[in-house]
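With one protein chain removed, the remaining protein chains of the complex are shown where they sit.
Just so it is clear, A, B and C label the chains in written order, and each chain counts residues from 1 on its own.
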Amino acid sequence: MKEKVFKDPVHNFVYVYDQVILDLIDSKEMQRLRRIKQLGISYVTYHGAEHSRFAHSLGTYEVMRKIISKLARKGELVLSEKEELLCKVTALLHDIGHGPFSHSLESVFGGNHELWSKRIIAGDSEVNKILAEVSPDFPNEVVQVLDGKHPNKLIASLISSQIDADRMDYLLRDSQATGVIYGNFDLDRIIRVMKPTEGQVLFREAGMHSIEAYILARYAMYWQVYFHPTNRSGEIILKKIFERVVDLYEAGFDFYLPESLRNILRGEINLVDYLRLDDSLILTLFQEWRDCSDQILADLSSRILDRRLLKRIECEDKDGLYERLIPLFEKVGINPKYYLVIDHPYHIPYDYYQPEDEHSKNPIYLQSKNGSIKELSQLSDPVKAIAGKREVMYNLYYPRELILEGQGQEYEEIRQILGY
Amino acid sequence: MKEKVFKDPVHNFVYVYDQVILDLIDSKEMQRLRRIKQLGISYVTYHGAEHSRFAHSLGTYEVMRKIISKLARKGELVLSEKEELLCKVTALLHDIGHGPFSHSLESVFGGNHELWSKRIIAGDSEVNKILAEVSPDFPNEVVQVLDGKHPNKLIASLISSQIDADRMDYLLRDSQATGVIYGNFDLDRIIRVMKPTEGQVLFREAGMHSIEAYILARYAMYWQVYFHPTNRSGEIILKKIFERVVDLYEAGFDFYLPESLRNILRGEINLVDYLRLDDSLILTLFQEWRDCSDQILADLSSRILDRRLLKRIECEDKDGLYERLIPLFEKVGINPKYYLVIDHPYHIPYDYYQPEDEHSKNPIYLQSKNGSIKELSQLSDPVKAIAGKREVMYNLYYPRELILEGQGQEYEEIRQILGY
Amino acid sequence: MKEKVFKDPVHNFVYVYDQVILDLIDSKEMQRLRRIKQLGISYVTYHGAEHSRFAHSLGTYEVMRKIISKLARKGELVLSEKEELLCKVTALLHDIGHGPFSHSLESVFGGNHELWSKRIIAGDSEVNKILAEVSPDFPNEVVQVLDGKHPNKLIASLISSQIDADRMDYLLRDSQATGVIYGNFDLDRIIRVMKPTEGQVLFREAGMHSIEAYILARYAMYWQVYFHPTNRSGEIILKKIFERVVDLYEAGFDFYLPESLRNILRGEINLVDYLRLDDSLILTLFQEWRDCSDQILADLSSRILDRRLLKRIECEDKDGLYERLIPLFEKVGINPKYYLVIDHPYHIPYDYYQPEDEHSKNPIYLQSKNGSIKELSQLSDPVKAIAGKREVMYNLYYPRELILEGQGQEYEEIRQILGY
Partner (left out) sequence: MKEKVFKDPVHNFVYVYDQVILDLIDSKEMQRLRRIKQLGISYVTYHGAEHSRFAHSLGTYEVMRKIISKLARKGELVLSEKEELLCKVTALLHDIGHGPFSHSLESVFGGNHELWSKRIIAGDSEVNKILAEVSPDFPNEVVQVLDGKHPNKLIASLISSQIDADRMDYLLRDSQATGVIYGNFDLDRIIRVMKPTEGQVLFREAGMHSIEAYILARYAMYWQVYFHPTNRSGEIILKKIFERVVDLYEAGFDFYLPESLRNILRGEINLVDYLRLDDSLILTLFQEWRDCSDQILADLSSRILDRRLLKRIECEDKDGLYERLIPLFEKVGINPKYYLVIDHPYHIPYDYYQPEDEHSKNPIYLQSKNGSIKELSQLSDPVKAIAGKREVMYNLYYPRELILEGQGQEYEEIRQILGY
């Protein structure tokens, strides 16, 4: 196959040399990722965060291609042609199962994008047909890698670890799209200090400060983008919309709900239905729902569409504040189930680096010239300082404009509690 | 009002100092622009082209704010507070009337986004209310500026000319988003050589090469992005979808068509309907239509969703080729109305610089130290070379995979004509 | 005065609005800084590190100008016209007294660039004449600010603190010049969260992660650039050259030494002599000395010119290694005074952040919305982790090629000790 390229704002070009990769990119399951934003609702905070999972998938593939190509050139990575393809395919497809606004939707409707990835790859899809042409077991191998169960642990480590192609692309891409420069890091330098060994990628100790800088870039992006309280407000409203939909559906309320979503709620979702889900559908539903007769669903939908978010206060003593506000909200007729939300950091996908957590991905090991191996946080003071920490921060979200406008004793109490 | 900022990938920050500007940004009509892509269907060519008209609108405002602030600091621009606000508001709102995939949709369904901008500003909208609070005639003044009819011609020239805030932002933004670096230019330098005079912005002749470089940046973006044949293919399919919808609607065909679009087709469109239109709705309709019983609408819809575009050949002698193919397409049952398209350059919005065209915007004038004024193309050879030229290039678009797979005499003739 | 600009690779433009600033830039004392590299000998590690103190001085001025302009626009900084000028002038002149390769030269020949700055400003110089025209006491005020003794402590804090115009420019500039991206940070954002109060600039607590990222950028640059062992090797050789020159001079050795340097060694250096010193002179002397009859001076000079540096090993137990090598070096005739160097980190200008050090500059204080003030390392874990730490790392530098080529018992012992 002739070299084919895709112009990319992060890597300049994405280079393709395999027909399989090109066919996968052209598959309708991959094209669907164009209609799903990489950062979900984060555009309410950073208006530049409009890039899709499609762009990120191409970028992840490109990072993997670079890693393989550069390490092979140095003779440090020996993979068969099929293993190389496996790495590149898995990088490209790692997000194939993502649905719209996954974090919020999955937490309410159930489902799991990683499971859907495997269903798409193993099921009745264009992607599956393309992979099966490589060899009948190839789809299954891809699933194994995604599951972390492929016998070649080195491949798994390239795909999914603390410094993998996925994370390296999204840090660079999210940084560029949002304009928050702190996610930038020196990709070429990181690849240069990679040292594949049996079962795992190590890093040369001489490159410690590069690895440290990468973890600190991730840390910065967590605090300045991914954890940003305004993002959280957007996600909370999304979740509350979906919770309201479930409640209304279960109560038999008559409102527009497409068959695909009904099937999910009935637990009868199939691949065809799932693949119809994208940001467009969800946003179009919000347009429908903003005019529906249920005041809560209508209000929450318009809040997302028109960006009228819940405001927040930080609170140190969460229980007291939250508990005291609930009855007052009920009294004034603002349903606290939907309009008063305490956001626990524990629920945040918090992983800028956790070497010791059992759920965490592989820790980062550095190898010195004499061969000895140390875990990153033993070598880097700032990494040690942030590793595994769970910030105890509570944010309480509420509808400020309602609280400010409200008249009467209870409103005054609420305002006093909230510090007005 | 305290300074408020929006993080922006192009300008780093967008600075807001007026409550009116902030309220306009928060209005639901502006927020709707988040759901309309700046470059429409261009993402089929450049996957990074996912930025919205909202981001561009903020950017246009910011460029205007910089122009005013820098020229005022040098004492070269004297505007009243209200005139300044008028400039900034108009920059922010200049695209407020854009609908989804405007070029294609408008050319079939009728309508005109510039007209809708004025309806939104003058009509029953949040935007109108905010503007009317400045002064009762303020909405009207904004409309006048957008119409090029405001008595202060200098303001009109800042908003809409060959080097205006709109174009300067979109060149930079489209360049960054697509990764096509040639749209980049030195904004600060351009502003530095601006010289506002009565009724028009002139440019210092000492800055000629900066202005020239800006025009050449625009020229490069036209050829590498805006005119890209793959973009054109996407736009052609969009247009053919909308044409098919009109045909089906007029034929009384039973298919899903939301009330808002029916109203447009009935000529009964109102502002509420119009403001429901966004990319999400259109993409969701494509999802509906891909399953509808009309084969043409279904096929075209899936072509856009799955990016199966029409291919093209360049042709020098358009008539012959096109005319010979039509009956052959009919014979083999591929409806040439929808599947054989000749793309005339004349229809392309071609304006990288046309000093003499009666429809064109103001030409660019440079003033030498001694006060004499010359039009740009008299000073710059490369600008002169491209000014006002209309490239005679014809592209013929057709469904390659159908043509390649087809069996029989007619298919062979078609393939021969198309050079296979 | 009309606005005047200088094109700058870091800030795009440096804007000048005061004739005094322009005159100072044109003074011969400022122009001399073009001939002194900002990062001294660091180009042996990073070949891009070729930028001058002149460029950095313009950049420091521009950062100061931006700070003043942005804070004034927000009404947060109220300075008289003269105070503003004082800030800008001091920023521009803060490095005026720097000599060539200052760190190495000063540590051997004595002298102190800060003292020379004051002599230039207060003495018989073009700079002094320009300043004295502002007002007779103006040169003295500039000296006071540089000395940290100006009564307006806020001005001192803008000029010289943990986050001052000097550091902000050099981080950005050194980062760009070397290609080590980790020194980049969001200057606009830092300025936005500055909060001048009486006597000091505070920072808004909401901007904590920006400040943290700035300190981490500085930390990264220290380890990847300023402390780089190859840089240290270059500086060590420089120092050894100057030590040899002193030894030879004191021994009455006959070799080329210009009058200006002789005057320094005699302790009779005057301003005219001092201002003749620049990188060109020193490099030209090295060219002379590489041919002189003293083998050590000749060899060390050619080492710098041809970049034949000393190599290093890290050592944990410094005394043992160093002490054991000295007699062996003497035996084989390699003078350990010049060719065996232990590099103590304690001697390194180590200041990425030390809140508690008595010699350190002002710590960074953040102010929360309710007015309470905290020192940065109390709020940021990674900053706390690096604050005030002194890495215990010893590097032993030696001439590898001599050691590898040497024959005999002692050489073998040396090689064994050095791990060959």
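The rule we apply is simple: a contact is a pair of C-beta atoms (placed from the backbone, for glycine too) under 8 Å apart; a residue touches a chain by one contact, two chains touch by 3 or more.
Just so it is clear, the model here is predicted, and its values are computed rather than measured.
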Identified contact with the non-displayed chain, of B:82, B:149, B:209 or B:324: B:209
Among A:66, A:103 or A:192, the residue in touch with the chain that has been omitted: A:192
Absent-chain contact - pick from C:108, C:134, C:281 or C:332: C:281
Residue ranges of chain C at the interface with the undisplayed chain: 6-10, 12, 26-28, 31-32, 34-35, 43, 46-48, 50-52, 54-55, 58, 176-180, 276, 278-281, 283-284, 287, 302, 305-308
Missing-chain contacts mapped onto chain B: 180-182, 184-186, 209-210, 212-213, 216, 219-220, 223-224, 381-386, 389
Chain not shown, touching residues in chain A: 2-3, 5, 12-13, 73-74, 186, 188-189, 192
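We take it that only the chains that are shown with their structure count from here on.
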Geometric centre: closest chain by C-alpha means: A
Reference chain C; chain at largest CA-centroid distance: B
Centroid distance [mean C-alpha coordinates] between chain B and chain A, Å: 32
Whole-Å separation of chain centres (CA-atom averages), chain A against chain C: 43
Distance from chain C to chain B - Cα centre to Cα centre, in angstrom: 51
Touching two or more other chains - residue numbers and ranges from chain A: 180
